[in-house]
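Here the complex is missing a single protein chain, while all its other protein chains stay put.
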Amino acid sequence: MKRNSDQENKLPLKRRIKDILASGSTYLFSSFSIIALVALIIFIFSQGWSTLSSEFITGNYNSNSINLVTSNEIAPTENTFEYKPAEDEYFSANWGLAFMNSTDNEGLKTTIISYVDNNANINNWVDATTGKPNTLIKGCTITSVILWTTSEASTASVIVPTMSDAKSVCSAFEKCSYVLNINLATGGQGIRGSLITTLYMILITMAVALPLGIGGAIYLGIYAKNNKITKILRTLIDMITGIPSIIFGLVGGLIFLPLTSGSTSIIAGSLTMACMILPIIIKSTEESLKTIPHGMALSSLALGASQTQTTFRVLLPNALPGILTSALLGIGRVIGESAALIYTAGTAIMDYIVPTQGSASLAVHIWYLMSGEHQNFAASCGVAIIILAIILALSILIKIISYRINKTQKGK
Amino acid sequence: MESTDITNEILIEKACKIFQTNAEKSAKRKLVTDKIVKNIFLGITVFCASIIIIVTGFIIVKGVMPFIATYSENGNTGKVDIGYFLTGMRFSSGYDSDSGQFLYGVGFLIINTLILNILVSIIAVPTAILTALFIAKIAPKAVSKIFQAAIDLLAAIPSVIYGIFGVGVIVPLIRSFANSIGYVSSSGISMLSGALVLALMILPTIISVSVTALNAVDENQIKGSLALGASKTQTNFRISLGNAKSGIFAGIILGIGRSLGEATAVSMICGSPTFGITINPLDPTVTISSQMLLAIGEAVPGSLNYDVRFSAGICLMIIIIITNLILNDVKEHVSSVDKKPLFITKVFLLIKKETLTVFYFLKEKLNHEKKLGSRK
Partner (left out) sequence: MEINDNIILEEEKNIEAEKSSIFEVRDVNLFYGKKQALKNISLNIYKNQVTALIGPSGCGKSTFLRCLNRMNDLIDDCKVTGSIKLDGQEISQTNTILLRTKVGMVFQQPNPFPMSIYDNICYGPRCQGLHDKAMLNGLVEKSLKEAALWDEVKDRLKTNGLALSGGQQQRLCIARCLAMRPDVILMDEPTSALDPIATSKIEELIEQLKKNYTIVIVTHNMQQATRVSDFTAFFMLGEMVEFNSTEHFFSHPKEQKSNDYITGRFS
């Protein structure tokens, strides 16, 4: 009987179609995930890269205000100034100043001084706090200004511009002949406060969670017997990971806020976070203790060392890599946490940090910027880049430590 | 040489004497210290274990208060109506002067939470499983390793950052999509955007656990399948996925747990409508957790507004526990060799058996009485 050679070489159509569908959908869905996750990273970086600067990282969130006053000794100049303003700049020839529209932290419109001529009168005005002229005027936001039509108080009328419109401010300056005083705001949008808050939180959380976590891991890994009670203890500790962070926020608020007389505080937030990361520390440290060969503990005891001496001189030092890993994982969790901290440490962005007062951590800072009416993408993404950079550094450190552990394990 | 040996000997004799007398003096004390230290560590462990009991306790106590204690708000006094609480369609409905009770409802929140999470599961689970399959079995080794490292990193990204991405990219996308199909008033803030972002958030978690499970599948099984003439794709789907079922399911449970409890990202992306069940995916929605975050600044500890959030918290915990139990049950069913019956199936069968027993008993009785009746 002759076999049909066609039938031999091709798989039945139905099966081929099934195969193609299956592998096709695999590729399709995988590319969706990968594209989406890559898009996330690209978006964050593209939006936030431009806001990163040393002022952003080290500056105050709230602007500094400068109050400049004219004095009778300084006569207004008679000169007119020349300057070619850009598209969106408005130049006042009488005063040698150019104004531009901008937005502030909250997303509201403001006017900034975008150009100051070197001979402009404003350079001689005196700073009310220092008594000296302040020349760092370019780029400052004008918060308020008192403009008079004449230099005599009795005859002058006040011109009131719309502070949020640069054009209006410019024409108001042109009309006036005397500026009584001008309030400027500089700086701001800095995240120094939130950075320091996050650092404080990491320190306090670790100071509380590490001893407790290591203690728990020591008991479970070294002293505990394999009975029901130990199983129950382990299960209870594992269940902590299943509780959503917002519940921790609620209960943490209940228990810890009274410590600082009812108001939110960094301490309350840190104590709440310490409870949340305990399982991570206990698990990681216990794993590390388990990898120590049992013979080491036995040798130590056989030499006449007490169990306590064995634990502290032989076992813990060997578990150090695991403890470090657990600390790094905990730090990563602290940095990323938002819901629990919103309840316990508050959302106020502060410039001067006191542990007994509430303040926003980096993640909460982002939440604050994004949940108002005007969402500040640039600043949020800037903070996000910093958070991502820290998490990346932590992950690399953890990988290095695990690699080192594997090497010494295999070397033995 | 000899003199140093002798001085050495004397030194050693001294040393021995010292540490041997030390040993004798301190041995008892050391055993006592051992016991104390052990108990200290035990105490620490018990404390750590009690955290969950304390948390649960506080939530329950504070959450039950609105229903049993009387509150005075804005001139009205009363408790919270528990019936409305469980079925109500509006969170803050004010005060019902007839029954003297405050009206706070989370019924709609429960339904919204479930709908949102079902949507998230539908989007995330197939995507994650297929991506994991791709990473573990199809991609070349080097590429696979890079992906795995990248996925591990992505799993550590905080939820606020996903929130920014959601608001900045997904919401406008959904807005233009909605506009293009005629839903003009949509701002993009919607359940669909939230579901997409949440799905994205839990993808790395499910993928990394699934990749581990897939990599652990026995090579021999795969070789056996290929040797029988199955194609690579068929082997991937039937053998690899089949064997890794239990691990993949564990990843899914982890992921869904995370998305049920997610608050910050949902509140940034899904909006804050104050009432009603959301069925249209293009409408804004509010879940239990995002409701708990809303207007947090105005809630004063001790007030009813603050305390009722704890009640919402109880509901959230109950939902999470029930979901975990159901999913774990399904996981056991799916991954056990002899197809352990689902709890629901067991309950159903039990009810069926009991009903049938009662039915037959009644039928017998009825027949018996008929016979008696006909005799008379």
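Quick notes on this one:
Lettered A and B in written order, each chain numbered from 1.
Note that in this section a contact is a pair of C-beta atoms (placed from the backbone, for glycine too) under 8 Å apart; a residue touches a chain by one contact, two chains touch by 3 or more.
Quick caveat, the model's predicted, so the values are computed rather than measured.
Interface note for the absent chain: among B:22, B:303, B:345 or B:367, the touching residue is B:22. The chain that is not drawn here is touched, among residues A:197, A:300 or A:326, by A:300. Chain B residues in contact with the hidden partner, per the touch definition given at the top, are 8, 11-12, 14-16, 18-20, 22-24, 26-28, 30-31. Those residues of chain A that touch the chain absent from the view are 225-226, 293, 295-296, 298-306, 309, 313-314, 317-318, 411-412.
In this section, only the chains that are shown with their structure count from here on.
Annotation: 26 Å between the Cα-based centres of chain A and chain B. The residues of chain B lying in touch with chain A in their complex are 23, 30-31, 33-34, 37-38, 40-42, 44-55, 58-59, 62, 126-128, 130-131, 133-135, 138, 147, 149-150, 152-154, 156-165, 167-169, 200, 203-204, 207, 231, 233-234, 236-237, 257, 260-264, 267-268, 289, 292-293, 296-297, 301, 309-310, 313, 316-317, 320, 324. Within the complex, the chain A residues that touch chain B are 11, 15, 19, 22-23, 25-30, 32-34, 36-37, 39-40, 43-44, 47, 211-213, 215-216, 218-220, 223-224, 232-233, 236-237, 239-240, 242-248, 250-251, 253-255, 257, 262, 275, 278, 282, 304, 306-309, 311, 332, 335-339, 342-343, 347, 363, 366-367, 370-371, 375, 377, 380-381, 384, 387-388, 391-392, 394-395, 399.
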